[in-house]
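Here the complex is missing one protein chain, while the rest keep their positions.
The block that comes next holds chain A.
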Amino acid sequence: MSSRTTDEKLVYMANQIATFFESQAEGTRAQRVAEHLRSFWEPRMRDRLFEMMDRGEADDLKPLARKGAEIWRAHGQAVPAHSEEE
């Protein structure tokens, strides 16, 4: 697949992350999506995702991805970030 726009890629990537954490034990899945996003996403990617969510342009986001993104937005710096070493 090619020629996807950056917006499409952002939603796709967020969904990939959510897909992984969907398979993990229940309880902290959304929190862990938020942690992953905060650990690895650059601010302009974050800001654009939030903007798309606000404008209704991120309808393809999986519920868990959306929930994770919302936790990230709500708690900002309070969401822990992780290096590759825990």
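Here is the rule we go by: a residue touches a chain if its C-beta (ideal position, glycine included) is under 8 Å from a C-beta of that chain, and two chains touch if they have at least 3 such contacts; residues count from 1.
Please note the rule applied: contacts and distances are computed from a predicted model.
This complex has a chain not shown, and the name its UniProt record holds, of "Formate dehydrogenase subunit alpha", "ABC transporter permease subunit", "Glycerol operon regulatory protein" or "Mycofactocin maturase MftC", is "Formate dehydrogenase subunit alpha".
Residue-level contact of chain A with the missing chain is found at 1-4, 6, 9, 13, 16-17, 19-20, 22-25, 36, 38-45, 77, 81-86.
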